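What follows is a short report on a single structure.
Omission of a single protein chain aside, the complex is shown with its protein chains in their original locations.
By letter and in written order, the chains are A and B; residue numbering begins at 1 in each of them.
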Amino acid sequence: MTASLDLDLRRFTRPLGGGTHLTVWVALLALIVLGGLRYDNFLSAYNISSFLGYNSMFLLISVGMCLVIMTGGIDLSVGAVAALASVVAALLSPDGLIVALPGGVATGLLVGAINAGLIVGLRLPPFMATLATMLAARGASLVVSDNRAVSVDWGSDFTTLGMNKIGPLVPWTIVIAALVVVVAWYVLERTSLGRTVLAVGGNAEAAHLMGLKTGRALVFVYLFSGACAGLAGVFLASGYGAGQPLEGQGWELAAIASVVVGGTLLTGGMGSIPATVAGALLFGLVFNLLNFENGLGVISLSAYWQSVIRGAFLLVVILLQVRLARPHPTKA
Amino acid sequence: MAESLLRMTGIQKAFAGVPALRDASLRIGPGEVHALVGQNGAGKSTLIKILTGVYRRDAGEVLWQGRPVDLKSPREAQGAGIATIYQELTLVPQRTVTENIVLGYEPRKPWGAIDWRAADARAREVLSRFGIELDLHRALGSYPTAIQQLVAIGRAASMEAKLLIMDEPTSSLDEKEVETLFGVIRGLKARGTSVLYVSHFLDELFQVCDAVTIMRDGRTVGETRIADTTKLDLIAAMLGRDAEEIRAAGRTEFSVGEQRAGEVFLEARHLASDRRLKDLSLEVRAGEIVGLAGLLGSGRTEAARAIFGLDRVTGGSLKVGARAARIRGPRDAVAAGMAYLSEDRKVEGIVPDLSVRENLTLALLPRLSRLGIVDEARERRVVEGFIKALGIRTADMDQPIRELSGGNQQKVLLGRWLALEPRLLILDEPTRGVDVGAKLEIQSIIAKHVEQGCAVLLISSEFEELIEGAHNIVVLQEGRSVRRLSNPGVTESRLIHAIAEQPDDALEAAQ
């Protein structure tokens, strides 16, 4: 009786990432309600669309990072890859979206392939391998851009991607990001490849002995993460009118923080795409709310306080996780 | 004999120049349950891993269903119909029960997506063969080891393989679970599946196997129908000794002398811990070896951990040197005069990249240093002394410990603790996994220290070690001390009787 009820509940919450991740969604909802009640323009079309537009980039790299972290790895290169891809896309923009978009994504895939080669082929630790490609990608973006921002071709259709919306609320970029999220979720939950990703992170040796294609899973996650970062770079160039060789510093760590806020452990083998989405949105929302708080003029928070508060927020989440994780260390 | 399912001949394999297999062979008929036995290091695991594609052989031939094959990966082996349950649990503890059963072989919907409903159904069906029902969506790691082991067996059995390899499948199972497993094996056999069964528990082989292959030092030294042999013959073949000789003489360097026990050093009363220890009472006197006997999982290691302050004590009392003691961790324990040589040398013993010298003095460091500076000259003298006294074979004391053989590593670790001149030495399987020569040396070192007044708490799965070495033996069952046997007068059969009402584990003694 109770067992079947339990099962039904689980089926209901599964799309959100399951019971243990539910807290993130609740927190997200609570913050939205708070913002809506407290600030006049919080739920305005402008705020919503600009929030979604800006955070579509972080959503992408966080989801890519989430898959990597599930294998027990890490991808430090995503911020630099986004910068490189934004430059490449800006340089290709005269040929239109049809060329610039695939160009940017291909750039990300290329770096992802290098990461995969170093990690799977040469067996370098992911931390060091992606640290190196982070430097290389940053250097490449500076070389390609000649060390300055590259303006996009405003005459082409390239900027429509980053600037146009469906109706007043929904930027195209968030729609695309959402599609990528759904693809990632489907692969993870419904394919053998996705299950292998989790198994590798849980116990790589066992996964190999079980006859799983572990190498393929690792190659996949680094390619996917690279492609996500490349796409984020395209969004950046398209939405802000320029390829930015110096942008994206620290994005990788923001993405890791989002994944952690979403309840995914860095040790691999566990985690949830929906909860990571919630984590990324929650992280962005904290920023957004602080802007509004500033606008109220009750307290004056300089922009610098925001990173302090973000760090404090991460600390609180970690402390909560430590507390929650202790009694049920193995509960997925 | 009928056509063989598997025929391996002349298999050789070396790791970094050190031969693990010199000339191994194995032949298994269809529908046959075949046992593979040998001491630790005889090459059983290497042979299995070659068969399952984990390692590549250096030389030799493998015929599978009459055709020569060269399996390059576990996946290829599984594809050919060879499924394996490895000794160390090779599942993914973070993932659910269902996933662990179907991983890599997930049922699909017509459009390719995993059909989780069908997966659950298959998992339920597999588990029902063992008569167990689990929450299929819980993380596997949240279940006890025995359940995890059954899930691993279930996974392998569900693959419809032609050959199922089981490496020590019963090591964490209780009597009833072992019976269930045997039932499953007989069922598989009836359906024509062959089983390669590796176990230290020789009595099990006589219950369930048809034939047995014996390995020693990387070679296959015998193959026979199980009905044509006896336990003693098997042990003799594994050890490379004459059966009569074994029957006559002891097999350890221990000999219980007269009891010259001194003061009681350690006294535990109804000790319980937050792990598996429920009620332990014992006392250890200076100059005395007290053995802890029991099945795996009976709480022997947990007893040691509670005494040494590694697990939280939740009940009972502990007296050290006639005084009530609160041991909150290894530092307290060391300060109280205790030392603990743990069971897992690799995980809890050696620091692989550090030298023999640095490993040996790790516990002694506070006494070797003044104002935080290590007195290296004194350190070298101490280490020099121990290398000589313990007969540690090393190129020099600055050699990394990982380059030493298991027996020599164990001697270094023993030295780490003896250097403290402890009043109580807790030894958890001190001679497991070391070669025979080193084993005898280690036993004689222990005996010497006992003569000098050191108290020893000895945990061992080898009955000879306990019977010939311990003055008193405390028997544990399910976390409780249930019996105390005093030497002289302890015989193998008495000890076995005290440990359990079945003789299986007596055979661990052969190892």
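Throughout what follows, a residue touches a chain if its C-beta (ideal position, glycine included) is under 8 Å from a C-beta of that chain, and two chains touch if they have at least 3 such contacts.
The definition used in the following text is that contacts and distances are computed from a predicted model.
Engineer: For the chain not present in this complex, what protein name does its UniProt entry give, out of "NADH-quinone oxidoreductase subunit C", "ABC sugar transporter, inner membrane subunit", "Cytochrome bo(3) ubiquinol oxidase subunit 3" or "5-oxoprolinase subunit PxpB"?
Structural biologist: "ABC sugar transporter, inner membrane subunit"
Engineer: So which of the visible chains would the left-out chain be touching?
Structural biologist: Taken over the complete structure, the missing chain's partners among displayed chains are A, B.
Engineer: One chain is left out of this view; which of B:I235, B:I289 or B:A363 touches it in the full complex?
Structural biologist: B:A363
Engineer: Check each of A:N41, A:N147 or A:T160 against the chain that is not shown and name the one that touches it.
Structural biologist: Once the missing chain is taken into account, the touching residue is A:N147.
Engineer: Hey, which of A:I74, A:A206, A:V221 or A:V234 is the one touching the hidden chain?
Structural biologist: If we include the chain that is not displayed, A:I74 is the one touching it.
Engineer: What is the set of chain B residues that contact the non-displayed chain in the whole complex?
Structural biologist: Output for chain B: 16, 310, 330-331, 333-334, 340, 342, 347-355, 358, 362-363, 365-366, 369, 372-374, 376, 398-400, 402-403, 416.
Engineer: What is the set of chain A residues that contact the non-displayed chain in the whole complex?
Structural biologist: 74, 118, 122-125, 127-129, 131-136, 138-140, 142-143, 147, 249-250, 253-254, 256-257, 260, 266-267, 302-312, 314-315, 318-319, 322
The rule is simple: only the chains that are shown with their structure count from here on.
Engineer: Once bound in the complex, which stretches of chain A touch chain B?
Structural biologist: For this pair, the touching residues of chain A are 3, 7, 10, 186, 189-192, 195-196, 198-199, 201-203, 205-213, 269-270, 328, 330-332.
Engineer: Tell me, which parts of chain B touch chain A in their complex?
Structural biologist: Listed in rising order, the residues are 52, 54, 73-75, 77-79, 84, 86, 89-96, 99, 103-104, 106, 112-114, 135, 137-139, 141-142.
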